[in-house]
Every structure is written in C-alpha cells, then in structure tokens.
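One protein chain is absent from this view; the other protein chains keep their places.
A, B, C and D are the chain letters, set down in written order, and residue numbers restart from 1 in every chain.
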Amino acid sequence: MTLLDGLLALLLLLLAGRCVTAASLLQAIVAFIVLGLLLALSWVRLEAPDLALAEAAIGAGLLGVLLLGTWRRLPAGSGEQETPWPWQGSAQAIAALGCVALAVVLALALHETTLGPAAAGTAALAQLEAAGVDQPVTAVLLNFRAYDTLLEMGVLLMTLIGTLMLRRPLQDGALAAPATPLPQSLARLFLPPILLSGLYLVWAGAYSPGGAFQGGAVLAGAGVMLALTGLLRGSTRDDLPLRCLLVLGAALFTLSGVLLIPLTGHFMAYPDDLVTPLMVLIEFSLAISIALSLMMLFTGTPGLCRTRP
Amino acid sequence: MTEALPVLLVFVPFLAGLGQFVLGRAAPWCQQFVSGLNLILVLLLSSAVVHGDPVIADLGGWGEPLAIHLQADGLAALMLLLTAVLAVAVSLYAIPAFRDEPRPAWRFWTLWPLLLASLNALFLSRDLFNLYVTLELVTLGAIPLVLLAGPNKTVDAALRYLLFALLGSLVYLAGVALIYAQAGTLDLALLPAALPEGTLSGPLAAALIITGVLIKGAILPFHIWLPAAHGNAPAAVSAILSALVVKAAIYLLLRLWTGPLEPLVSNDAGQLLGALGATAILFGSWQAFRQSRLKLVVAYSTVAQLGYMLLFFPMAVTAAWQGAVYHGLAHGIAKAALFLAAGNILYYLGQDRLEALRGIDRPLAVSLLAFGLAGVSIMGLPPSGGFTAKWLLLSASLQTGQWWWTTVLIAGGLLAAGYIFRVLRLAFLQADDATAPHHGPVPGPLMAWTATALALLALALGLISAPLLDLLGEMPGGTS
Amino acid sequence: MSLTSVIASLLIAIGTGFYLAGTVGLLRFPDIHSRLHALTKADNTGLGFLAIGVALLSGSLRLAVLIALVWLLALVAASVACHVIARYALDKRNTDPGPPA
Amino acid sequence: MIVLVLDVACLVLILLLGLGLIRVIAGPAAADRILAIQLSGTTTVGLLLLLAIRLEQPALIHAALVFVLFAALLALGFVYGTEHER
Partner (left out) sequence: MTGFDPFALAAAGLIAFGLYGFCVCGHPLRRLLAINLVGNGVFLALILIARRLPDGPDPVPHAMVLTGIVIAVSATAFGLALIRRQARPEDGGND
C-alpha cells in the first residue's frame, strides 16, 4: 500500500505540473479534473472518506462541469500559452526557483509536524457524546464550530448574488437541447435514485461519512443533470419561494442559535434533549440551501423552471 | 448581558441581509435602522470594554481549546466603532445614490448588511480559522459590490480583485494549517503558549500568514488590484472598501503580530514590513499625484495611506501602536469622506477626469468643502486625526531612534498635500465657457452633508483622541 | 482460503484485465470511435467483474445491492457519456485547441 | 492472500490511471481528453470498490456512486455546456 501512496503522490505532482504548463486551456482543465479524482483517492487513503466524497462531488465534479462549460464559451484559442514578454524568461526562472525553494521548506515543515499535540481535536473527540451526532466531522461542522459553517453559508449566498449580477439577458429558444432523446430519457429514469442517494448522504452524515455538503452537492448534481439535458432551465423570474429556500439553511441555523440562548446561556448551543432532532433539521435545511445555491451558481440565473416539452 | 453584544453585532446585520434578500426589493429604511442599532450596540460594547476586561462570548459553550470565541478588546472596539460610524454615514448616503436604480439598489441593500456583519465578525473573531472564513466573507461581499457600478465596466477590476483575494486567503490558510499542526488549537488566546519554539514550521507559518494578509490588504507589491477596484466602484462602495475592507487585513496583521505571531517574528521582519510600508507611502502618493481621474487619485492615496499603518512593525512601541491604529481610524473616516465627495462630483459631472473639474466650486461647494477638510486629515495637518496619528508615529520613531521613518512621514505628508491641492486647484479654476459640458443634477443635501459630516469628524478626531486612545490601551504584550 | 475468495480473486483479476485492455485500447487505437469502443470494455465489463468480485467479498446483502447499483448506474452513465461524446466527435470533428465558437 | 490480490489489483489500476494520463496529455482532439476523463473516472470507481473492501470502509461505495454520477455529468457538461445562457 505504501507503493500505492507513492504512485498516487507522483501522479498528483505530474498532473499539477501539467495543469500549470499545458499548452492549451482544455488540457489544463482536464488535468485539473483528473487531479481532483486522484486527490479524492488520496484522501480515502488518508482516512478522510467524508472529504473524498466532498472532493469528488464538489471539487472535481461540479467544478469540473463549470470549468468545461466556461471553456466552451470562451472565444476560440483563448488561454493558449501566451507569447512571452521580453523579460519573461528570467522572471519565469526566478518564479520557478522561488517556488522550488518554497516546496522544499514546506515539505520539511510538513514532515516535521507529523507528530504534535492536537488539543482541539482531542477535545472534539472527547465531547462527541454531547454533540448529538456520532460522526466527528459532522459534530465539528454543525455543533462545535457551527459558527464557521454558518458564515460559510453567508459566503455561498454572497457569491451567488455576485454571479447573478453577471447574468446576461436570456434568449428564448437559445436552449441547445440535446440532439438525441437518450440523455433526457435516461436522466428522467435516474433522477429518483440520485435524489434518494443524495438525501441518504445527508441523513447518513449523522453517523457515517456524508453530510449536508456532500448530500447537497449530489442533489445539486441531479439538478445540473436536469439542466444539462434540457429538462430544467434557468429563468429570469426570481420568485419568493426559491429565495426563501436559498436562505433557509442560514436562517434556521441562526434563529435556532439565537432563540435557544435562554435555554443554554450560549449562542449556538443546543439543549441536550433537543440536540439530535435539531442537528438533523439543520442538516437537511442546510443541504437544501447548498444544493440550490450550487445549482444556481451553475445556471447563473435567478430562477429555475421546467422546460415545456 | 454584555456577552450577548458581540453575538448581536454579527447577527443583527446578518439576519437583516438575509431578510432583505428574501424581500426581493430595496428597503433602505431597514438598513438605516440596522446601522443605527449597530452603532448603539457598539457604543454599549465600547463602554463595557473601557471599564474593564475584554468582552468574550463562548459560542456553543464548548470551552477553550475547541470552541470559537468572540472577543472584543480595545483594538476590536475601536475598529467596530469606526465601522459603525461609517455604516451610518454610508447607509444614509446610499439612499439617494441608489434611488434611481431599483435592481442594483436591492443588491446593494442586501450585500451591504451582510458585509457589515462580516466586518463585525472579523473584528470580533478570536480564532485563526474563523478569521479565514471572515476574511473570505469580507472580500466576497466586497467584490459583488464593486460590480454594482455596471458589470461591463468593472468586470476586469472585480476579476483581478477576486484572484488576488483568493490567493491571499489560501496562502493565509496554509499558514494556519502549519500553526494548527504545531499548537493543536486555533484560539488566538491559547496560541502564544501552545506554540513550540525552535521549529522550522513556526517562522514559515508566520511568513505565510503575513504574506496572505498583505495580499488581502493590498500592501505594495500586491497593491495592483486595488486602484481599479476602488476607483471604479460606486462611491458608497469605494468608501466602504477603502475605509474598512482593506483596513480589516491590516487590523488582522496588527492583531496577529502582537498576539500569536509575536514569538515567531523577528525584528528584521518588522523592518522589512516597515520598508514595504515606506515604499507604499512614497510610491502610492507619487502615483496619486500622477493620475488623471479623481477617483483613481483617491484610490492611490489609499495605497499610500495603508503604508503608514505598517510603520508600527519596525518600531513596536506603544506610541507606534497607538499611532498606527489611530491612523487607521483617521484615514478610514477621512477617506470615506473623500470618496463620498468624489462620488458627488462624479454624480454631477457624469465623469471624473481632472480637467473636467474646472468651475465646479459653485454648484458643489459643500462637497468640495468636505474634500478639502478630509484632505487636511490625509495630509496630516493639525488639528486633524491624521495629525495626531502621525505625531504619535513620529514620537515613536524618535523614541526608538529610528529617525529614517521620520523622513518618510514628512515626505508622505508633502506628497499628500501635492495631490490634494492639485485637485482643489483645478476645482476652483474658472471654467472656460467652451468646455462647459453637460452636467447631471446637483447632489442632494443628504449626499453633500454626509460627506461633510465625515470630513468634520476626521478633523475632530484630533481633538477627541484622549478617550479613544484610552479605549485602545497599551500595546498588547509590550514592555514600554 | 475459502472458495468464495478464490472466485472473488479470479473475478477481480479478470476485471483488472479488462481495465488493462481498455486502457491499452484507448492509447493504441487510431481514432476516436474505436477508442470509445475500447473504453466501453473497461467501463461495462471490467467494472462488472470487479463489482461482482467485491460484492462476493463484502459478505453482506445490503452492500452487494449497493455495489450492484453502482455498476448499473455506471453502465447507464457510461453509455450516455460515450453516446454524447461520439455524437460530439461526429458533429464537430474538431481538433484540439480552441472551443467551438 | 486475498489482501495481496486486492493490493495488486489496486496497484495495477493506479498504474493504468497513470497510463491513461498519456491520452489526457496527447489528445489530440478535445473529445479524446474527455474520454480520458471518463476512463479515469471508471478506474477510480473500481479502485474505490476495491479500497472499500481492503480498508473495510463500506462508505467508500457511496463515494463510488458519487463518482459515477459526476463522471457522467462531466461528459454532459462538456458536450452541452450551459447553452441556455446565450
């Protein structure tokens, strides 16, 4: 298995180098996507299956789809390795030297820190009983350090608003529906199992790898599949229910944190007998908001509607 | 009771932003209420801080190595105060400024309370990773605000801003990872004791964190994203960006340098930062002098003025500490006034090329007054807040025997006088009738007087420095 | 070593062999459509054998069903993917750099 | 014994992943590269199934499911893009 690790690390480095130096933009993007896959595998090897799930779904999957979609809309030939400026040769050499030096120091530092205290982590594992969920990562995300997760939902909302501001007017009829019916019918067929597995991942987050982010990403993937096959499309009309669902996770999270202060004395603390149902409720509402946000980051439109056949 | 204040400071504006998003149309009055409430909460918090120990809120009640804490000490209280005052002014200013554009207005009134919440969260945070999240919140709230001036015009600036901001925060995060690896905790209060000495990763982590923050704060080699972003955003947004958003990064540097990074950094690193600051002062001022657009003059002035705050690091005595923080306050208020005044001029002229300024002294007398008064503080003339700050820095440089910073301070002041007077001179020149262009409406009293009020406040800061410096207190961990 | 594990090992070995064939095909075949053909070998058959072997080793019905689901989904996904890629290649016949305008 | 088989199979698959990268790099057409992504995806799914048994982490089968879904999405995303914006 050490050999496997070594090979994985080697491939990671190769792909990273390729991603930076590839001649065409598409090559760089493809190298990046495959890098994401390998990264997820490495994280499996490093005892982080939750994160492998997240990386596969969000980091390599959704981001890969977005990258490829962006590539398609760039003018032909953009992003080729540019003609160098006169001083670029030496500048590149200096940058390369600096980065090699940094890599050596970083590797040494990481090597040096392979043993050390982890007070916070130990405390997290010790207090897991009280957190309301069995999965340590979920406990940290939703309970011990819930504040970070809440602010992260703010980040998601603000990038979504920013993306929507960049929208161009929609042109009706510009939808390039797939020329063959196969993807559409298979997407219809496979929507229920994908939705189910997404919901299962959210639910499973309480006791096994999974959680709001992974499940939300799978749900978003289902939505992206519908959008890509033309079953669902963006619309210019943004409606109230959709906006409510987008802020549902953050709002519920904040409100439960604030409203329970009289019971617990601390913001974002949960009373013992309510903690498990609250965690599940918050996890599902977060997953809904995350799924919709990621999907709309993909479509770039303020609304969604079904395509009339 | 006071423990609830930090929590409320973050979540009142946060929930207001969410509510505004759900509402789906602009509701400026809600924001006036929120910024007013925010100011009241900050005043309550400051009075609690000035009378005793820092106010601490333990989120989730999980105790020390694990939970995230919010903490308000003197430094945080001062920055919160600055934010709250500017929030009131900018919120008022934005009512008329965004009145005619319903959809951008909705976005502004959604993003602005969220950004306010993010800034409050950043100033209150006592956790290294939480600081990373708040840093991201602040920039990702700021960039869409830049886009409000029209996506086609600002997309380049926003993209460059985003790329640098993302890189900066990831470099910072790399440092945080190394710190966690050594200390096993992210709590700023526990870190100094928990960090082992004599490791390789310690200084490396410090270097990464400082570099990341410098990128976010647009300090000299990384300043190239700032002028375009600040120069093209709507005036109200430019004021927020220059006065608060970049300052948040410098604030973080001050906080970390005197806190967890203190055992890791050497005096040489301080000198290096000071040199960067000095170069930023001279280069930024010189660039400001050479610009041909008013808002770019003001934006480059920000590049320069941020440099003064870096002069704390080589000296590291209480006078320098007070000077740097006070400079942050004075510059924040004066720069917001400058940007709002420049926004008024842009509103009237429809453009901000310097040649077009001729003859605007009559219709825009109040805004020009604001520009001039704020300029006094930027130049550092008495009795302004800028003067107090520079005086403190000056005495620190004499106290530590590092006289060379004195020359930088004086040269920076002279250059600032140069670019401020260049603008004012043009504005008071007679317009030749031939060039009289088409003018927009004269900005209303709300727009003109918020700018002037801020400028007057910037002047008054020189007179009311005693209670504020009292609130700030001594340099943490300092001996002198 | 039990009979199950021998069979499972054999199945896994066969599956890996199909993967090998698929990869070599992807590398050696001259044009995109024959490469697609090679790819489906790995996708459908290789993963299939591998899945059956792993399901035998898992020793639980729930996991076996889940593994079967993975394989079924992979079959469909691969056929959709290859279908659209083949059509794309037919339509565009484009060569590398530059996205379609 | 069975551990050895699994280990060898994992190693072979990762080597094949590496070999497949040649197609990622060499192209020549855009579709070839996407094809290489597909193959990497399928190989990764196989690897995950093997690792799920080898490391006794049944959760990895879920990860494999997610991989399958997103590998197909990548192909769709490449061919159709988000066409309806323009």
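Everything that follows uses one rule, which is that contacts are C-beta pairs under 8 Å (C-beta built on N, C-alpha and C of every residue); 3 or more make two chains touch, one makes a residue touch a chain.
Model, not experiment: these values are computed from the prediction.
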Given B:Ile40, B:Leu163 or B:Ile224, the one touching the chain that is not displayed: B:Leu163
Options A:Thr149, A:Ser197 or A:Thr254, residue touching the unrepresented chain: A:Thr149
Given B:Gly19, B:Gly61 or B:Pro151, the one touching the chain that is not displayed: B:Pro151
Which of A:Trp43, A:Tyr270 or A:Phe284 contacts the chain that the document leaves out: A:Trp43
Where the unshown chain meets chain B, residue by residue: 66, 103-104, 129, 132-133, 136, 140, 143, 150-152, 155-156, 158-159, 162-163, 166-167, 170-171, 173-174, 176-178, 180-181, 186
Contacts of chain A with the absent chain, listed as residue ranges: 5-6, 8-10, 12-13, 16-17, 19-20, 25, 28-29, 32, 35-36, 39, 42-43, 46-48, 50-51, 54-55, 58-59, 62-63, 66-67, 70-71, 73-75, 78-79, 82, 88, 91-92, 95-96, 98-100, 102-104, 106-107, 110-111, 113-116, 118, 120-122, 124-125, 136-137, 139-141, 144-145, 148-149, 152, 155-156, 159-160, 162-163, 165-169, 211, 213, 290, 293-294, 297-298, 300
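The definition used in the following text is that only the chains that are shown with their structure count from here on.
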Pair of chains joined by more contacts [C-beta pairs], C-D or A-C: C-D
Length of the line joining the C-alpha centres of chain C and chain D, rounded to whole Å: 9
Whole-Å gap separating chain B and chain C, where each centre is the average of the chain's CA atoms: 55
For chain D, residues contacting two or more additional chains: 27, 30, 33-34, 36, 62, 65, 69, 72, 74, 76, 78-80
Multi-chain contact sites of chain B, meaning residues that touch two or more partners: none
Residues of chain A touching chain C in the complex: 23-27, 71-77, 80, 178-180, 182-183, 186, 189-190, 193
Touch list for chain A against partner chain D, complex: 1, 3-4, 7-8, 10-11, 14-15, 18, 22, 26-27, 30-31, 33-34, 37-38, 40-41, 44-45, 49, 52-53, 56-57, 60-62, 64-66, 68-69, 72-73, 167-168, 170-171, 174-176, 178, 183, 194, 197, 200-201, 204, 208-210, 214, 218, 221-222, 224-225, 227-230, 233-234, 298-301
Touching residues (chain side chain C, partner chain D) in the complex: 1, 5, 8-9, 12-13, 15-16, 19-20, 22-24, 26-27, 32, 35-36, 39, 42-43, 46-47, 50-51, 54, 57-58, 60, 63, 66-67, 69-70, 73-74, 76-78, 80-82, 84-85, 87-89, 92, 94-96, 99
